[in-house]
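Here the complex is missing one protein chain, while the rest keep their positions.
We just call them A and B in the order they show up, numbering each chain from 1.
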Amino acid sequence: MTRISGTYLAKRLVVSYLTLLVIMTLLFVLLRSMPGSFISSMITSGMTAEQIEQIRETWGLNEPLWKQYLDFMINYQTGNFGRSPTYNAPVADLMIRRMPRTLILFGATFLIGFIIGPLVGMYLGWWRGTKKDKSIFSTSLLLYSMPSFWISWLFIWVFNYEFNLLPSAYMFTQFPEFQWTAVTVMRDVLYHIALPIMSLTFIGWVGAMLIMRPTMNQVTDEGYVFLARAKGLSERTVMIKHAARNALIPVATGAVVGLAFLIDGSIIIENVFSWPGMGQIIVSSVLERDFPVAQATFFLLAVLVVIMRLLTDIVYTYLDPRIKFGESE
Amino acid sequence: MTLLDVNDLSIRYAVDDGSAVHASDGVDFSVERGETYGLVGESGCGKTTLAKSLVHLLDDNGYIERGEVWFDTTLPQWADENGDPEQSVIDDPDKPVRADGKTNLAALSNKQIRDVRWRDIAIIPQSAMNALNPVYKVGDQIVEAILRHEPETTAEAADDRARDLLERVGIEPERADDYAHQFSGGMKQRAVIAMAMACGPDLLIADEPTTALDVIIQDRILEELETLQEEFGVSILVISHDISVMAEICDRMAVMYGGKVMEAGPKEEIFERTANPYTLGLKNSFPTITATDQELVSIPGTPPTLRDPDDGCRFRDRCPFAVEECHASHPPMYDVEAAESTGRVTETTDDRAHRSACYRIGELDRLRTDAVNESTWTDQTIESR
Partner (left out) sequence: MSEKQSGSSRRRFLQGTGVAAVSAGLAGCSGEGDSETETTEESTPTEDQTPTEVGDAEDIPEGGIFNFGMGTAPNTLNDLASSSAYVGVITDRIYESGAAIDPVNFEMHPNVFTDWEAEVLDETGETDQPNVEIGFDVRTDGLTWNDGTEFTVDDVIFTYNYLLEQNPGGFAASLAPIESVEEGDDRDCLMTLNQPNGTFAYDQFGLPILPRHRWEDVDDYQTYEPADTDFGPVGLGPGVVTQYNPDTSVEVSFAEREGEYNLSDLDWRSEVPGVIPGGPFVDAMRIRVYSSQSALHQALFEGDIDTLYENIRTSRIQDAEDSDRLELLDGFDTGYGHYSFNTRRTPLDDTAFRQVLGFAYDDVYWTEQLQRGYAQEGDFVMPPGYTAVRPETDSDQEVLEGSATQAFSFRQTSPSVPDVEGIRSFLTEGQIITGEGGTYVGQEYPGSLTGVTAGQSEPKHDYSFGSVESDVLVNADEEPDQEIRIDGELLTDVHDGPLTMLLSPAQEAPQTAQMVDDWISSLRQIGIPVDREVVSFNTRVQRAYGSEDFDMFTMGWVNLSPFATNTLYSLHHSDNADDHSVAESEGDDDNTDTLLNNPMGYGVFEDAGADDLIDEARTTLDPDERNQVSRQAVERIYLDFATMVTGYEVTKWPVNSADWTGFVENIPGPGSTYLGTQILQVHRNE
């Protein structure tokens, strides 16, 4: 079953780690080359020179650049993300508070999108050229071209304003009149996550479908699909077990790209739905020049992407036996 | 005993411009149990189409225009305890079953034909090397076929059988756990052959089994097929554009051109007493068949596209012997025996006889002599149609 060898995994982990080091370095350079000083948001006009000096001292700006870099790299690797000047709190606390919310939204959306997308892609690819294919395909392209905030507002309008079925903001009921128990928490989150997920996946699945459909169509001409039919297998089995299974391989690669799109979409969605996750602070922290928060946010998103890469590589190896230990033979 | 009896089978492909490709046209032939039957002809003359149509595996745009495919099998739901059809089924005019126990495969539904596939007729596709699914272990793909048709078999038993089958075609049983990409080309071919034998079919269709393999492997594969036939008593329908393959393994054969059977009969008859200009031309273009000192001459021109063909002899555009008559209609099948011995030109409906479709069946000696001359083929001015 497992084709992933320990050495391969170790090798990939090292590469992932090095990637993160590079990203951290880039972040360090990038945020320090933004217009305005790193600490300008903390300086107000009434401050005395000593106070400004003290802030520079606190943020280590009086150290030589290499020392700052070194400190930064060490701090980040030990989970010390510093303190946020605008939140007046350790950045790590902020991340611990917000990251899970984003992961829940991300995870659910990602999962649903990558279930629906390939499924639809499978059917359309299998029936390519039929009327059904053409109409569903063009509808989905139309969806794909809609801006996600627009879709969100549409859903909010229908499900919240018009029919008052689902809430349009937050992850939990804010001033509940019920007791929090495991059951009510679950129910409440589901109730609140419904609209954001619907908005994200309403378009989100199309990406995976667009990869799946042509590859699915290609594999229908493959010899093994013919052989599977010749063996007397049902069309369903042929389509799912033989054709779709092969067509999934490029979809796994697409997942990383999909994640990038999702990050993009979640910034909008979190703001539209007042979902208090990372997407909310990713832009505001830059605009407010809360550099410690901005840095940590970007860093964690990078970690997320790197982890996803690693995971998709493993999934890829599992999906395609021709890829042995992640290397082509 | 006859296993397969194909009657007047016509297959067409619908094409976008509204015309139809007549890939197979009024084909008659029959295969006996235990026999190896060959279909030969240049590429594009309808062999694969014919084979695929037997088990409804045509491309989406292909369909059976007319004809019957009588095969000696009974669907499980129609069979009594001996495997023979129940009388009520035979009597039922809606069920395509004959009193002799044969079922007309052409009349079966998609669902019904799936029970025939592999269990009765296994097909080794044209490019068998690419026919293994890259993402499943080779052994598992054999197991899948077994379990499909014999659901009562346990997974272990099926697995044992798969390994056994692989061993029989000369692949170590452990390789059942390998993936296709870990096999060589010849091994893949043999693995597919092993897979084809998994459910003990009555008919094995081997479409171009040797194409794309190097000569040594080619021979080995043909031997393999022969061994299997001896061992399992399976009938084989072998398809090849290479007439020398036919010479090697067939009992009987049919020469196809442009969707039509041009000549058919026992192999020796066809090779020794060739009775059709097309077969003569084909023989010229392959080495081992005729005298060693003869130059290889291929038939000039290419096979027709078969889109709504006109009425004349399908071969006449390339035939050096074509006469006026050949333009009017395609010739019927004539009895070669009768023509040779009595000089009489008689049509025949006997599938088993040596027969040939050519109006000049009465001038066989002349045809044979001229055909040996290279110039006969090369000097002819290809008629513009």
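By definition in this document, a residue touches a chain if its C-beta (ideal position, glycine included) is under 8 Å from a C-beta of that chain, and two chains touch if they have at least 3 such contacts.
Worth saying up front: this structure is predicted, and the values here are computed from it rather than measured.
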> For the unseen chain, which displayed partners does it touch in the full complex?
Replying inline: A
> Which of A:Thr184, A:Thr237, A:Thr253 or A:Asn271 touches the chain that is not shown?
Replying inline: A:Asn271
> Any idea which of A:Tyr17, A:Tyr161 or A:Trp180 touches the chain not displayed?
Replying inline: A:Tyr161
> Touching the missing chain, which residues of subunit A?
Replying inline: 35-37, 40-48, 51-52, 83-84, 86-89, 97-98, 153, 156, 160-161, 168-172, 174-175, 267, 270-276, 280, 283-284, 287-289
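One rule holds in what follows: only the chains that are shown with their structure count from here on.
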>> Could you work out how far the Cα centre of subunit A sits from that of subunit B, in whole Å?
In response: 55
> Considering the complex alone, what residue numbers of subunit A touch subunit B?
Replying inline: 222-224, 226-234, 242, 245-246, 319-322, 329
> Which residues, counting only subunit B, touch subunit A once they are in their complex?
Replying inline: 55, 57, 114-119, 122-123, 125, 127-135, 144-145, 148-149, 179, 181, 192, 195
